[in-house]
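Complex shown without one protein chain; remaining protein chains in place.
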Amino acid sequence: MSIRALVWGENVHEQKNKVVAELYPNGMHSCIAESLNSDAQITATTATLQEPEHGLTESRLAETDVLLWWGHAAHGDVEDAIVERVAERVWGGMGLIVLHSGHFAKIFKRLMGTPCNLTWREAGERERLWLTSRNHPIAAGLPDHFELENEEMYGEPFGIPEPLETVFVSWFQGGEVFRSGVTYKRGAGNVFYFRPGHETYPTYYDENVRTVLRNAVKWAHNPAARIADVNAAPNVPVSEALEPIEERGPRLHHDGEEGYR
Amino acid sequence: MSIRALVWGENVHEQKNKVVAELYPNGMHSCIAESLNSDAQITATTATLQEPEHGLTESRLAETDVLLWWGHAAHGDVEDAIVERVAERVWGGMGLIVLHSGHFAKIFKRLMGTPCNLTWREAGERERLWLTSRNHPIAAGLPDHFELENEEMYGEPFGIPEPLETVFVSWFQGGEVFRSGVTYKRGAGNVFYFRPGHETYPTYYDENVRTVLRNAVKWAHNPAARIADVNAAPNVPVSEALEPIEERGPRLHHDGEEGYR
Amino acid sequence: MSIRALVWGENVHEQKNKVVAELYPNGMHSCIAESLNSDAQITATTATLQEPEHGLTESRLAETDVLLWWGHAAHGDVEDAIVERVAERVWGGMGLIVLHSGHFAKIFKRLMGTPCNLTWREAGERERLWLTSRNHPIAAGLPDHFELENEEMYGEPFGIPEPLETVFVSWFQGGEVFRSGVTYKRGAGNVFYFRPGHETYPTYYDENVRTVLRNAVKWAHNPAARIADVNAAPNVPVSEALEPIEERGPRLHHDGEEGYR
Partner (left out) sequence: MSIRALVWGENVHEQKNKVVAELYPNGMHSCIAESLNSDAQITATTATLQEPEHGLTESRLAETDVLLWWGHAAHGDVEDAIVERVAERVWGGMGLIVLHSGHFAKIFKRLMGTPCNLTWREAGERERLWLTSRNHPIAAGLPDHFELENEEMYGEPFGIPEPLETVFVSWFQGGEVFRSGVTYKRGAGNVFYFRPGHETYPTYYDENVRTVLRNAVKWAHNPAARIADVNAAPNVPVSEALEPIEERGPRLHHDGEEGYR
């Protein structure tokens, strides 16, 4: 069975900005999904901010192996309850790939526990991505570096926790560097942040970028069954202890009582 | 100048539960602060949930190098705005030491981005902490293992991100293990979680535990000046680029405009 | 195409010790290979210390995706040149799974850069392995804990570098704990150390252990083409710089000269 990817797009600038609309007439999410669908191992569909529950209903997420997230102008419009729902899905094992300006998406900040801030410049300058982890599955089929002739600059310091692995580091024409591809694990879910993808440039038509996204979907996919109650903190009664023990000393809780949260 | 530690105590069971009140007549926070103050390099004070703004005003936090956090029954009573204030302080460089049941404190879950759940049993069983990182500063002066004759059990899987370093792992009489001392960095702030400390046992009178807490305060202390605006994401204008570049291609933003959040 | 696993066995105690010979009449390596071959995705063969070049010729390693290593009494008999050959293969992308007493194998110490020491006791005591990373691919299909009724004890502190991920932690009847399953990446190669497997107990007949080994082979497998020259440090001439630069200042090296090593 193929990997079920869901590409979430904010879908705002595609509607309001002529440049973006011409580049991505069906929306950036559709362009990305189309690229993923060129791989026989992936079946990609899309969802947008404007749909009920932003298209991220419980049932939709239950059928999603890997979620890709592109947002920029409307981070604040994403409902907190939906963010929490997505976070719980990630903890349960759903993969998450956060793209470009999604560094400030609620879901990314929620999972990182840090500001996720950076410096930036919109000048259409050259970006060159360097591989720092040779033969990493996310870099399969890629050379040691590749270029995007026009991109927005993001600069260090990038306000993220120390990554599990740093896969790409970017060079910018204007003099900055950036950790452009970083991996994390949150609960049972694999998380990948990938930097390129400013909406006024044709980044998601670039073959190397498309290869990264397809690789990342496969890398992020955790085939194990989703963890049912990701927040469970079960009490283990004395009578069920794996080694025989006797209760000693004073207690706060009675048998079978729930713990505090 | 000594390190300014602030011990935050929920201070609920000390008021309501006779066992806890007798063990810690001035509150657990006072017992912990007293222990820290036995070290000439540390000056410890206390704050509690019941104070205005939980005792964690902007000015108080501005004078705090390392915050210690003990909470259990009243995690839900801590105001979200105060949690966010503390998180921003940590990102700016304040150290944070989270104790025992604080694994479910809002501030810990906020900084970890994971459920922070575990299994548990309140049976006064024996816990033995093993050092997994020899000569780690947090373990200075400690043997390779030490015991607490009566403790609550916490068992794996512990729902945390992969730690920067695992310093202690606990053995429990009833058959479980637990990563009892783990470090993280969040922004410029050092974070340490330390497992022992159930309120019905005299854990915070144990000399080894006290040594860990004093060591952890020194380890968590970042002497650098606090970062002023931890969420800043400054635009770097083309005219101020470190390498001369010319603007190319279409833009979303005008000069000097703020980015989206 | 299936994953080509090669199980390397020291094959000493199977020949000299009656207990081991009865437990593993065809050698521990054969028992492990048989277990791997029960999975249609894996094709496992074996090699032993006594074969020419310890069975680890260049051509054999070139046909190996994942190498498993069991050694104990004869670590010192493994030739240094073979160890270096295996290390280079790992850097090039071959997976490596080091078993039990292999913590002191030359190849493991070579790749870790640390003493890899521990405490130990041979008393047939109970070991219970706890999962610390839920739904990790290496733990697929396993419960949160499983037991081995008779095992040798290994205790912390374990002299390894901080792992990329800690997957299992063991509880021992005699009071110790141990990080029993830890992952690393060395070059393009995935490395997994798995603790159980003392030769006088039937550990490699245990179904949970066998599941771990099969999972680990799949996890360690890097399908990318092997890196050709893992030690290459190529000079990039000024004329081939990706951005146009002019040579400035004094030089040590002439064009096309090799660097120092």
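Residue numbering begins at 1 within each chain, and the chains themselves are lettered A, B and C in the order written.
Quick note on the criterion: a residue touches a chain if its C-beta (ideal position, glycine included) is under 8 Å from a C-beta of that chain, and two chains touch if they have at least 3 such contacts.
Since the model is a prediction, treat every value here as computed from it, not as a measurement.
Only one residue in the set C:C31, C:L49, C:A139 or C:M153 touches the chain that does not appear here, and it is C:M153. Within the set C:S35, C:T48, C:T64 or C:S101, the residue that contacts the chain not displayed is C:S101.
Residues of chain A that touch the chain left out of view are 128, 130-134, 144, 155-159, 162, 164-166, 169-172, 175-177, 179. Where chain B meets the missing chain, the touching residues are 93, 128, 133-137, 140, 145, 147, 164-165, 173, 185, 187-188, 222-224, 227, 242-243. By the touch definition given at the top, chain C reaches the unshown chain through residues 13, 17, 19, 72-76, 87, 91, 101, 104, 110-115, 117-125, 150, 153, 155, 159, 161-162, 164, 173-176, 184-187, 199-201, 230-238, 241-243, 245-253, 259-261.
To be clear about the criterion, only the chains that are shown with their structure count from here on.
Interface chain A/chain C: over half of the residue numbers present appear on both copies, so the contact uses mostly the same residues.
Taking the mean of each chain's C-alpha atoms, the chain closest to the overall C-alpha centroid is A.
Among the remaining chains, the Cα-based centre furthest from that of chain B is the centre of C.
Between chain B and chain C, the centres computed from C-alpha atoms are 36 Å apart. Mean C-alpha positions place chain A and chain C at a centre distance of 31 Å. Shown for chain B are the residues that touch two or more other chains, namely 155, 159, 162, 164, 175-176.
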